[in-house]
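All protein chains of the complex are present and in place, except for one that has been dropped.
We just call them A and B in the order they show up, numbering each chain from 1.
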Amino acid sequence: MPDANSLYGPLDPAPDAGWEAAPPRMGFFTDTSVCIGCKACEVACKEWNGVPDSGFDLLGMSYDNTGALTANSWRHVAFIEQPRPAGHRTPPFAGDPTGPAAGSPASAAVGAGTATDTGTNPGLPPGRPESAARMSTGPEFLGMPGAQPPGRGAGAESRSDFRWLMMSDVCKHCTHAACLDVCPTGSLFRTEFGTVVVQEDICNGCGYCISACPYGVIDQRKDDGRAWKCTLCYDRLGAGMTPACAQACPTESIQYGPLDELRDRAAQRVATLHERGVPEARLYGHDPTDGVGGDGAFFLLLDEPEVYGLPPDPVVTTRDLPQMWKRAGLAALAMAAATVAAFVGGSS
Amino acid sequence: MAEAHPVGFQWVMEAKKRGAKVFHVDPRFTRTSALADTYLPIRAGTDIALLGGVVRYILDNELDFREYVLAYTNAATIVSEKFADTEDLDGLFSGYNPETGSYDHASWQYEGQEGNTTVRGTGKERDSASGLEHESHGEPVPAQTRRDETLRHPRCVYQILKRHFARYTPEMVARVCGIPEEKFLELARAWTENSGRERTGALVYSVGWTQHSVGVQYIRTGSIIQTLLGNMGRPGGGILALRGHASIQGSTDIPTLFNLLPGYLPMPHHADHPTFDKWVDSIRHPGQKGFWGNSRAFAASLLKAYWGDAATPENDFGYGWLPRMTGDHGTYQQVLNMIDGKVKGYFLLGQNPAVGSAHGRAQRLGMANLDWLVVRDLFLIESATFWKNSPEIATGEIVPEECRTEVFFLPAASHVEKEGTFTQTQRMLQWREKAVNPPGDARSELWFFYHLGRVLREKLAASTKPRDRALLDLAWDYPTHGAHAEPSAEAVLREINGFDVATGRPLNAFAEAKDDGSTAIGCWIYTGVYADGVNQAARRKSRHEQDWVAAEWGWAWPANRRTLYNRASADPEGRPWSERKKYVWWDPDAGEWTGYDVPDFEKTKPPSYRPPEDASGPAALAGDDPFVMQGDGKAWLYAPSGVLDGPMPTHYEPAESPMRNPLYGQQANPTRKIYEHPINRINPSPPEPHSEVFPYVFTVSRLTEHHTAGGMSRTVPRLAELQPEMFVEVSPELAAEVGLAHLGWAHLISGRAVIEARVLVTDRLTPLRVDGRIIHQVWLPYHFGSEGLVTGDSANDLFGITLDPNVLIQESKVGTCDIRSGRRPTGPALLDLVGDYQRRAGMPPDRKVPIVTTDVLGGENAAGSTDEQTPEAAARDGEDHA
Partner (left out) sequence: MGLKTFIQGWPVYRQLTGTDPLGRGAAAQSARSAELTARTETADGVARSVCPYCAVGCGQRVFHKDGRVTQIEGDPDSPISRGRLCPKGSASKSLVTSPLRQTKVRYRRPYATEWEDLDLDVALDMIADRILAARDETWEDVDDEGRPLNRTLGISSLGGATLDNEENYLIKKLFTAMGALQIENQARI
């Protein structure tokens, strides 16, 4: 029988899920410090997996028009425009006549003020006072894609400091995957590589997995009702190939390999960045003792997880399931045994 | 680079990993800026001021790589005393002719050579874009020049350069470019610190430099810096042009360009090249050093490849059949001629000028005034459907029932449905294998043009007209295969490579070219791509199985050389400058040049070789003359000829600018190509009045998610969904000034057009403080048009047509506009809005653009500098003419 630990805490998930002589656990290390936001991962994923388009909508979230991980977007590149110093030695807009930091409601008025000595003088009327005034009182200045969590960025004096963060998000392939644990059909399963895959021939679209995911990754496709997400290219892995996104990634921001190796590499990368004056570099999802037992797809981030839209401290939603099972389990097993008996009997 | 060439950018990231420092200069903060160590926002169109500042910084602080500069450049060469600089002439060089708007180069020559130049007025050179053919030529200069190795002579190139750039101080850089001094100095320090025996720096540019009315000089300034710092011909150095189409380098080498024949041989000019001999001599410049000395063999072999048996020494290999240039026959002149009804038929081959060329409206109106148009493409692009779906339909300027243009749309084969070579941006040819057959009627261009030629020749078979001989005698027998009779691309590549006429043996090197008709070569610089009868471009030896130069992957011209002028990677004695930077060197024991790459030098010519005085051609190159295509074997810090707008780069304002030139009275490039045509109205710039009607600077470029005019990306859902709508990026400050809301609509107005776009307010755009004013810049992607899965107005519609004089490339990286909140008007009201701006800005249809804006020439030539009118008077004038 499984011990309680298999639903929480450090674990090698493939052997735990019954794979004998399983290959090493495979995963992704996404190093956002070298991501150039090209979205090759999004496209390569869709090309390989035949994922439909996710709509032709300008979202205005910087260059992110994908919006989120969905049934039709298994990789999602987030773009965060931020008034913070980056790895640049010189702030990008130092010395430029910029107004207050983005997100500050007062910046509109300053912007309007610049009109007195812009190219419009003499000539066309400068900024429209009424619109400037309207914007300067509004709760959100111009709807800017600041993407900061509430409270961040308001303190900056000017926006001379600026950085543009990019991160390719993906299913985390948790060590303790609640989606899998709650799946009533066995559609979601743990592969021999330790990854978590929805089997499209089994999924009946019940949707339990969707609310179970602590990251909000898994999603139902509207037209067929089934759940879809990153498979870590299960078919390619079987052929000894690299997942499509990692294969395409021009700058090796997405690295694929045995999780142990990736974790070592990631630790080294963080150390290097710290040496080079990027103290904000930190890992996310790498820790086997975290709330999901560590992720099969983990990240190097340059800011708090919330900035990227990631939960700061995800916990497997089935953490307390063993206690519940102790009550329900026996009954279920008895019923299953009865079913087997009936089946065998009926066929002979 | 990360934005438009992401996979190439991996090598920048590799360099960064090894400690390289990356600077990015761009009007807008891009995905490249996000990864760069330092980003410098710049006012569009001012790069020469920035780079000139770096040149001054190098010279003032004597930070040049002196050994390299002395040995390998023309720094020591003495220039004619007749030369006068922009410093003396308020922004003009000596020899300017205001009548033709061009220079006589005589006074720019080296001392003692003033009479040697064959070129007097250069207006003609401008019209034939001969700057482009000099891309690899080198211009006529004598093999031996007078030099002062101490670099102290007041007229040596080094001192002239120093005086010329003396004004490009950090304060001036800030005034012109809007780049704060400290940031400029950070760039200048880092660049110069990475110079010398142990270190190099690389420079990468793209059409952000070429698409200007002074574009060639931008690149010249970069070359001067890289040469002064000893970064040319060395590993980790150089200047890399990142080109934007799969084979745009190939289509320049084997040019589908009006002024060139394959291998940068010039298309003959009716007056200058009456005979084969005159034509050849104009290329090889008898008496000059370098490999162009063999051009007679290259020229004869090309004509032999064209006309086969009919090309004989007796008939000058059919030279007489070549069409002759009489002036400017470039694409923009053609379009204006279409509007004027002078062109009957037009082929568009994988190109979408309705969206991709400057002044989209002129492009579409031109197409609407043809007899016939043939469009060959994968998709029904805007240029194929202009007669039913273009902005001019809405305005009533094109009425389908009244548009006579007959349109043939022929579906094209894609890159996986045919075989052949692309030449990528580093001159490397890579052969593509065919995967599948093209669908339906889709065919390759190879098929189309081969069979078109076949049909034309069949139709003319009985003709006795002299004009048809060139077609009937054309060597046009290519083997075909398959159900569609597809011509053999390998057979064509063999012809491009060249072969011995008698035996058919493919040539191994262009040194085998003969001028007696015994060799035929389609493009001499590509000779060797079929060396030993093997398709060298098809080589695919894995990078894991060879060294870092990877010489066995594909084939690079010339002679599979990966870095040009690599003799310069060794010191004058032929030793590597340093162990770290060794690349090609002289092996005294073996008595030959050796190294990682194919040496760009005669293999056994020792560093100590000195030519006899009467030598010319390759034999005149000394053992320490690395720049083997140049007439004097040296890299040019100063170009005595060959660059039509000056021997040294000078900052001029863009043709449309909100600013007076802070450096000189001369506002814009005095030699730029201007088309005064009613459709091509250029917004006024200072010192003309009314520039304030178009107060904002706009620039356009690419997004990672799209490709050029969108024909290959707006049609693909995977890409279309990533950037689904036309937008304009504005700073928060400008948004507030104009009243733009994030994700709201704005429209932009120029003297040509009005377009609309969704607004992205972003911190990535910044106002700049320039010459005491604040200048706002906006950025637009130019990918959108009216066809495809995602549509939008075309940014290129905003541009007028003003060209660089050297290469006739248009200024489409900077212009002026106004921006307003809300959507643009539709229908005739749209024309009214543009007309209203034209009236306010004083832009009548017959407006003369003032070229000379300094009174240094005196008298009436100082047009524009003193005739400021009151705005009211000019507005009245405008109304009278509109």
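We adopt the following convention: a contact is a pair of C-beta atoms (placed from the backbone, for glycine too) under 8 Å apart; a residue touches a chain by one contact, two chains touch by 3 or more.
It should be emphasised that the depicted structure is a prediction, and the values quoted were computed from it without experimental measurement.
*Asks:* Pick from B:L349, B:A394 or B:L833: which residue touches the chain that isn't shown?
*Replies:* Answering carefully, the residue with contact to the hidden chain is B:L349.
*Asks:* Touching the left-out chain: which of B:L70, B:A394, B:A509 or B:A550?
*Replies:* Reading the full complex, the residue touching the unseen chain is B:A550.
*Asks:* Just name the one of B:G91, B:G123, B:G201 or B:G522 that touches the chain not displayed here.
*Replies:* Checking the options B:G91, B:G123, B:G201 or B:G522, the one contacting the hidden chain is B:G522.
*Asks:* Out of B:T145, B:S247, B:Q288 or B:T854, which residue would touch the omitted chain in the full complex?
*Replies:* Of the listed residues, the one touching the omitted chain is B:S247.
*Asks:* Which one, B:L471, B:A509, B:L831 or B:L857, makes contact with the chain that was left out?
*Replies:* That would be B:L471, which touches the missing chain.
*Asks:* Tell me where the left-out chain touches chain A, residue by residue.
*Replies:* Considering the whole complex, chain A reaches the absent chain at 1-2, 6, 13-14, 16-20, 38-40, 42-44, 47-48, 180-181, 186-192, 197, 199-202, 233-236, 238-239, 241, 244, 247-250, 336-337, 339-340, 343-344, 347.
Basically, only the chains that are shown with their structure count from here on.
*Asks:* Centroid of chain A to centroid of chain B, CA atoms only: how many Å?
*Replies:* Distance between chain centres, rounded to whole Å: 42 Å.
*Asks:* Chain A touches which residues of chain B in the complex?
*Replies:* Its residues touching chain A are 2, 6-7, 9-10, 13, 29, 31-39, 41, 178, 180, 182-183, 186, 658, 692-693, 695-696, 703-705, 717-725, 727, 731-743, 758, 760-764, 766-769, 772-776, 789-790, 818, 821.
*Asks:* For chain A, which residues are in contact with chain B within the complex?
*Replies:* Of all residues in chain A, those touching chain B are 34, 36-40, 42-43, 46-47, 53-58, 60, 62-63, 65-66, 81, 83, 86-90, 92-99, 102, 107-112, 114-115, 117-124, 126-128, 131-132, 135, 141-145, 159, 162-166, 250-252.
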